[in-house]
Every structure is written in C-alpha cells, then in structure tokens.
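Note that one protein chain of the assembly has been removed; the remaining protein chains are unaltered in position.
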Amino acid sequence: MMGVSVDSAKSDAVPLWCRKVSKWHGNFLGLNDLSLELRPGITALLGSNGSGKSTLMNLISGQLFPDSGSIHVFGIDPWTWQGKQLVGYSPDLDYFYPSWSIKDFLARMACLAGIESKRVPSLLNEILSVVGLLSVQTTLLRRCSLGMRQRAKIAHAILMDPPLLILDEPFRGIDPVGRRDLVQLLLQFQTLGKTILVSSHELEEIEKLTDQVVMLRSGRVVSAGPVSRARDRLLNKPVEIALEIQANEKIRLLAQSVLSNSEVLGVRLLEGEKHVLMVLTRKPELVFSHLVMISIENNFLIRRLEVVDEAPAEVMESLFEG
Amino acid sequence: MGDEIAVIRCRNLTRKFGSKTVLNNVSFEVSQGIIGLLGPNGAGKSTLIKLILGLDIPTSGDISLFGKTKVELGKIGFMPEAKAIIPSMKGFEFVAFAGELEGLKRKDALRRSHEILDCLSMGEARFRKLGEYSTGMIQKVKLAQALVHDPDLLILDEPTAGLDPPARNQMLDYLSYFARQQGKSIVLSTHLLGDVQAVCDQVVVLNFGVCLASCSLEKLVGNKADSYLIEVAGNQIDAIVALGERCVGSQDMGGFTKVFVQCDSSLGINNIASKILAAGGVIKKFVPLEGNLDDVFFALLDKQRLVAN
Partner (left out) sequence: MSVPSLNSFLEYRPWRGLRNPVWMGAFAITRESLKLIFTRKVFWVVFSLAVLNFLLYFFGQYLFFWVADQQPDGLVRVGGFGRANQNDMLQFLRSVLKMDGSPETFRNFINLQSRGIIVLLVLAGASLLGEDLNQGSLIFYQSKSGGMSNYIGGKFLAASFLVHLFATIPALFLFLEICFIDTWTYLLYHPRLLLGIIGYGFVINLGLVSLLFATVGFFRSTIGLIMCWAGVFFLLPSLCAIMIDRLKLNPAFRVLDFWYCVERLGEKCLGASPTLHPSQTDHSLNPWLAAASLSFVFMVSSILTIRIYFKKGVES
C-alpha cells in the first residue's frame, strides 16, 4: 500500500519529505526525530562520522525502514517498490563483483531492475556516455580506478532515470581529474532537473556544487538551507574582517581610527605582520565602507578586504568544529 | 631556501616495467619544506615514492637524498596509504614496534612512542587496540610510526584521505608544525589539491610519468597582482559605470555584483575603491585575484594533452 499522507497534495511535488523520522541501531539512536524537506537541485549532506548521514541515506533509498515517522519521495514511501523506482542510490563502499566488467555489471543490474532486455543495450550506451565510461566499458571492475568505480556506481544509480539521486561519499579517494569530472557530471544532472543529495567530507568540492547544505549531528538536523544562513544561525558570534594593506609602520594608527566606529567590537594585529588588521564586528556590511574610507583618507593602500570565514568551506568547517 | 642542499634531487629518472614506461626522464630538485606531489592515477607517484624509499631501482637516471645517492638508513619516515596496521596491537606498541624496526632500543622506542603520541595529542586512546581505532586515529598512529625514529624526510601518502574536516585540518597543522618548526622535509602525495594549497611550499606535478612542473607553490600558482575581485552591493550599476574601463568583467550574483577590476599600480586601487564609494556602492569584499591550484593543475594536464596530440 502506498502511504497516503495527510498533506499528500503538498508532498507530491516535494522531492524528499521526512517528518519526525527516528531510527535505532540496537541501543544506538541513529536518527533522532528528523524532519527535512529537499528542494530540486543539489543539496549537500554534511556531518562528522557517525552523525547519521548513511542511515538517512539508507532510509531515503528504502533499504531501511524508519522506526517512527514517515519519509515521502514525491509523495511515495520509498520502502515500496514504486518509491524505490524514484530513488537512485550510490553507496559509499564498493559492493561490486570485481571480476565483472563495467558493462556486465550495469547490464545485470538493468535486468534485475526489470528493464526489457531489448532496451538494455541502447540504454547502457546512453548511460555510459552520460557518465563518460563508454570507451572503457569492458574494463573489469577490479582494474578500475576509484573515479571510474564511482562513475559506475552513479551509472547504476541512474539506470531507471530516477528524479532523486542519493550519493554517499562520491568523492572519497578520487584523483583530481576524476573529481573535476564528477563535479561536472553532478552539475549536469542538476540542469536536467534532478534532485541530488550528496554527502562528502571534502568541502571544497561541495562548495563547487552547491550552497544548500543539511548539517547533521547526532542524528539531528542542526541546519538546513544556504550556508550563510547556517552560519548566522549556528555561529552566533561576530565575524572577523581581514584588512590587508601595504606594509606600514603606522598600522596602529589605522587600528585606532577603525575603533572609532561604533559597530566595531575589536581590532587585533596578527603577530609579526605589519600589514593585516583583523576587525571584529557583527555588521560587516556597515563596517566595510567605513574601513575603505578610513584607509583612503589616511593613504593606506588596500591590498585585501574580506570576511575571513565567509567561504562556504570555512563556514562548514567551523560548523563541524563548533 | 635555495642555497641549502637539495633534499631530493632526481636526474633523468626513468623506470620501465617491461614495455610500460612508468616514469619518463623525470628531473627535479626540491629543498627543505613541504613538497606536494600531485598527479592523477597512473601518474607514477607511487613508483616515484618507492624509488625515493629505495624499494625500487630506476631503469636509468639517479636520485639523491640530502646530496647522497645511497639512501641512508633511518633518514626517511614513510606513512603508507594502505591501512598497514596490525589490528591486535595497541597504538603505542605499534609505534614502538616501528621504532624497533628502525633500530631503536626497546626502551628508547617506547619512550619515543609515548612522546610522539603526546605530541599528536593522542590521549588514552593509545592504550586501545588499533582494530578499534577510527580513521582519524589510524592516520595519526601512522604518522607517529613514521616519526618515531626522528627522520629528516617524511614521505606521506594520502595522509588526509577519509578524514573529516576538523581531523584533516589538525593533520595539516601537524605537518606544517613539523616542517616549519622542526625543520623536517615532508613529501605530501595527495589527491586533495586544497591540502597542497594550504600547506605546501613546493609542488611537483606528475602525469603519465612525466614531470610537468616542479617549483615553489607561489611560482606555480602565481599572484596576479594587478587583478582584483570586488563584491559590490548597494548602488551596483552606478558603481560599475563609474569604474569605466577599469572594470574588465562583472557577474550579477543577486543582491550584489562581482566586479573584476584591472589596475596597473597599487595606488590605483584606492582610487577605484573611492570611486565605488562615491557612486553609492557598498564594498563587501576586496581581494586580489590569486591563482587557484585547481586551475593551474588542470591547465598543466590539458597542455600536456595538447602537446601530445
């Protein structure tokens, strides 16, 4: 039976909709009352090891059943076969038969998925060219590099052309070239209107993919949405602006005049460096112009002016730590 | 840096396995510091590492460490990429064991083991069995076993693989500590270009067995001193108009605009800033456009491919 949810009219259009989902692993609480809604596009799922990322992904791909709460993928429970058709899943570890070639692997998976055998060759060609494995399709999986394996797993995930893709650690251990190709592949999927949930420890790659993040900790969502919002919500602390000028002995004078601004909470100089001024404030947008003005008035040559921990990767890092 | 003895010097290094050339005429020279060894799969990195460790013999060419062609025992510490641990051993025992293999006396090895694990802030975990360790702890123990005999050259193969961001930053901190404050030389082989950009002084780029670049990171990545990225909010259009031809490109980010600015002298920058302010723009960010290792790396690979065709 397909789960008919109370607000199914609403959740029909939502790629992924979780409400109050909990999952126990024996005595260990994997997910704790988790509610989440995904929008189309790429969303990153972040969290340290053991925070419940893989559990969540297994639940969404219908391999686990939640102990409480409900999950809907386009309004359908992913535990049912109708639901499973809508989700493509690429696991974090390799569960391959190493002696098969990429093509064998995909052909057998296609048979298992119930695709007509007539359609399989053309479908495989199409999918292999999408993931860029067409020229190496006969390589045995045990001889494949990590990058090729990841792409084989993604090819497997998109066999049924699902609108929702769940990718667990697709960047782990891949070399830079494979990494770049994978980022491009995922961005390409995004333009096709797919919804992608991707987990990774490598924040640089996530930064290239998206600024929509879901942060998990101890099985709970600590933030969902754009990185900047996560920052504002979670790190309730003033930001620091780095003002780099051309080395100048009078930097202390500059520091004094910066302090005259009432929005500035503090100023510090980096040890041993005569050209960087760190300005602490809660309202960077108000302080920026003032800083530029002061520098110009006093003939300090600006080299650089930015909020230091604003880059998504940095924000996410501090969320990991904080 | 330049006047010291080269830590590693390779001259026309070639290694063939049958008809397959894994390293082709590789020559480079690096000095003390953290050396990033970059390259995609099959670039010949692991073969190069084996040659440096003296586990393999080059088909032709030679390699010298600290100015000597013969690899001196106990001068090198190696942290393998594979798990390479004995699961039933306790953390500190394993490190001491590595020390004994390098010829330390049992007592010295145990003392060194504890010292280094202290240094890497491994607390009570050292008394647990390695089989129960998390990835981060295993990486630390592997770093410790490479350091236990106090080598001058550390060769680290993917030390940050599989680590979450805090653990990874910690590992990078340790590396820069050992290189900058303890004077060790570190060869860092990694797929994560971000790691290299964060800590390395020098970079060696390999692809298909050919050395594409070997120089300091700054030189490779470069610093385009005359280009700036300015993020402007407020009265964006007026600000861009006010910049005139100084503005070489702009990108509307919704709410603010990224403006790329070219200016010849540093005096001009303040001019530009004041122009933007005068036009009612609000400056959100003002950074010199630095080269990105990613871009440079892929440019190198692309160039090689073009030349080959």
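Letters A and B mark the chains in the order given here, with residues in each chain numbered from 1 onward.
One rule holds in what follows: contacts are C-beta pairs under 8 Å (C-beta built on N, C-alpha and C of every residue); 3 or more make two chains touch, one makes a residue touch a chain.
What you see is a predicted model; the values in this text were computed from it and never measured.
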{"item": "Touch with the omitted chain, as defined above, among A:K20, A:R108, A:R143 or A:R252", "value": "A:R143"}
{"item": "Residue among B:K68, B:K105 or B:R305 touching the omitted chain", "value": "B:K105"}
{"item": "Those residues of subunit B which, in the complete complex, touch the missing chain", "value": "17, 20, 22, 46-47, 50, 53, 55-57, 73-74, 76, 78, 80, 82-86, 88-89, 93, 97-98, 100-106, 108, 112, 115-116, 118-121, 145, 147, 149-150, 169-170, 173-174, 176-178, 181-182, 198-199"}
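Basically, only the chains that are shown with their structure count from here on.
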{"item": "Chain centre separation (subunit A, subunit B; CA means) in Å", "value": "24"}
{"item": "Interface residues, subunit A side, partner subunit B - complex", "value": "48-49, 145-147, 172-180, 201-204, 246, 284-285, 288-289, 292-293, 295-296, 299, 301-307, 310, 313, 316-317, 320-321"}
{"item": "Residue numbers on subunit B that touch subunit A, as the complex places them", "value": "38-42, 134-135, 158, 161-166, 168-169, 191-194, 233, 266-267, 269-270, 273-274, 277, 282-288, 294, 297-298, 301"}
